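All protein chains but one are shown in place.
Chain lettering (A and B) follows the sequence in which the chains are written, and residue indices restart at 1 in each chain.
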Amino acid sequence: MLLIKGGRVIDPVSKRDETGSIVLENGKVKDYIPGGNIPKTFDGKVIDAAGKWVLPGLIDMHVHLRDPGYEWKEDIRSGTLSAAAGGFCSVACMANTKPVNDHPEITGSIRRKAAEEGAANVYPVAAVTRGMEGREMTDFAELAEAGAVAFSDDGKPVASSLMMRRALEYAKAFDLLILSHAEDAELAGEGAAHEGWTAHRLGIPGIPSAAEEIAIARDILLARLSGGKIHIQHISTRMGVDLLRMAKRSGLPVTGETAPHYFTLTDAAIEGYNTNAKMNPPLRAEEDRMAVLEGLIDGTIDAIATDHAPHDDYVKRCEFVAAANGIIGLETALPLSLALLAGGKITPPRIAELLSANPARILKLQGKGSLRKGADADVTLVDPDVEWEYREQDVRSKSRNSPFFGWKLRGRAAATIRGGRITHSLMPGVSVND
Amino acid sequence: MQWRRRHVLGLADFRVEEMEFVIDTARSMEEVLTRDIKKVPALRGKTAVNLFFEASTRTRTSFEIAGKRLSADVVNFSAATSSVTKGETLLDTARNIEAMKPNILVVRHPASGAPHFLSQHVSCSIINAGDGANEHPSQGLLDLYTILKAKGKVSGLKIAIIGDILHSRVVRSNLHSLGRMGAKLWLCGPSTLVPKEMERAGARVTYDMREAVRDADVVMMLRIQLERQKTAYFPSLREYSRMFGLSRAVFSLAKEDAVIMHPGPINRGVELSDDLADSAQSRILNQVESGVAVRMALLYLLAGGHDAAH
Partner (left out) sequence: MKKPGKKVILDSKGMERVLSRLTHEILEKNKGAEDLALVGIWSGGVPLSKFIQEKIRAIEGVEVPAGFVDITLYRDDLSRAGYQPRLKRTEIPFSIDEKKVILVDDVLFTGRTIRAAMDALIDFGRPKNIQLAVLIDRGHRELPIRADYVGRNVPTSRSETVDVMVQGGREEWKVVLNEAAPARGE
């Protein structure tokens, strides 16, 4: 038994934001006790959460664990340790491994390895098409049986509208979800940065916002046509947010996520040909950043996901156009999201929605995303005020591709508890036992 | 002022007085070029490596002659261009060259920012001899020098640059050099090749050749890259030539004493009519001449005082 005592319990699913204590037992939330008092007879371990926020365990619905196939960049062990350090209890890992996760055997092996050595729950996302080649559908039903929680060719788009239509229609019958890496690859061309002033000035071929927006519009229209559910990944543009908002108003079953870098940085970050600010979709203009913020505030965007994309030095230490896309994000997502509170328009319960309740709902993760009685004992304790510097040498991921080194951040996961076991702790007297 | 730069990666951060310093130095170099013995021992014992990942006979030759006029040992290293997507090639190649202890690397690379990247990983001085669509600083300086010689000043001149602005590193360097010296710059070409955003650099954008050339003091034509034709930025060379080529008729709209420039190599009859290329108004060969003097100046200025790095 574990008692988390006297913290600010924030659980949007139970509509709760108050001082209280939570009792965890046998991997589940056993009880909730309002106020700061606890039963005198309690004989388990007690974590004093005074001054901390107690959130349902954070869920990152978009990470690349690089396992199998690219274990030198990241593997299930290092990736989930990085997740735990960032306050995440669960991650959904994309299919662009080697081999691609397009077969139940691979999905199963990821699940098994995660069960053995993972410091977080790992939910595999399987590919939409075999080998992510955009031609033949994978075995959705079998993959779902093996543990795939959704389907995505993330890393590249499903280029063919016909293929996407079929995938959405077929997935619908099994109530499965397609996640879309929305990109018109031909329009994006050889672009390596947002098509705008910075790229023009630096002479870097641009990726127009329309390359993303056309694909988002297409996927929304295909969802409408097929009646299937679609989730738009890593939304980065103003019109992308507008399109999602419009679709939701029309009652379409569409959801969307963005990543911390899209509401934190703009394309100005690539100045000096900084390959650690290169990702796809690219960092956009200030007006896009503001629109993403607006989408987070008004509920258009459902989730914050990191798109944690570990890369070794070798593919980042080169000329900008040749550098690999993506940055690591698991250990910075929470503080960068907490920075949104400063504007006053995003509340702590909204943070809990974006980083836990909504991803659980979208991916239908049973027992996740809430602290109500009977839920899984996944809890993130947040110290909202601690100031710290993100330093390269402290990173738990195997990779070091982040534009945020040297940043002074505010707020951090004080402890991460998964299934009642402590996977990460910065709290005195609370030690990791997972 | 004192010259403190270790690298010349671009003109983006060049101050006016630095550009003037280079031009002053180039003037002295040009005097050397008028002598019978066009060689001085200034860089004796120094080694400059021309590291070219992209074919460019004229820029490479210009740097080579510049180096040799100053008695530097000049070595040419041409690397294959096909492996741009493999980042290790650039760094490995550069480190290999660096192990041979050159003083200056003159780098031409198809990827924007490649010289900036190298400057962070090697200890010798780097001169950017053209990187992707980013910059070609020695060209920006030699164009400035050529115009100064032709017109006596740059400030207030209307300078029209016409052609493929989108992919041009020459334009980006000229926006800094000529722009910062007070020229009124006009950019013109097919709308697919002239991003409107370039106005943020202080230039005027027009798709009308006549508007660009009218009352211009300098008309700078850019080479149209025939190999880009396949991506269809414009329908045909014939139409391009008619709409954006410089003919006598269009050039007559410019000031009477206007001059024509071109970074070369020229596609005769495409961007520039045959007779104009060879006319008295053409300063194209003066650009080539200025180029050697400017590159001598850059090599000379970078060769000072950095030996401690080794």
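Criterion: contacts are C-beta pairs under 8 Å (C-beta built on N, C-alpha and C of every residue); 3 or more make two chains touch, one makes a residue touch a chain.
Note that the structure is a prediction, hence the values are computed from the model and not measured.
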*Where does the absent chain touch, in terms of which shown chains it meets?*
B
*Which residue of B:I37, B:A99 or B:A280 touches the chain not shown here*: B:I37
_Which residue of B:A114, B:A129, B:L246 or B:A303 touches the chain not shown here_ = B:A303
_Missing-partner contacts on chain B, residue numbers_ = 2-4, 21, 24-25, 28-29, 31-32, 35-37, 39-43, 46, 70, 300-301, 303-307
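Here is the rule we go by: only the chains that are shown with their structure count from here on.
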*Interchain centroid distance [CA atoms averaged], chain A/chain B, Å*: 46
*So in the complex, which bits of chain B are touching chain A?*
12, 84-88, 90-91, 109, 111-114, 116-117, 121, 131-135, 169, 172, 195, 197-198, 200-201
*Write out the stretch or stretches of chain A touching chain B in their complex.*
196-197, 200-205, 272-273, 314-315, 317-323
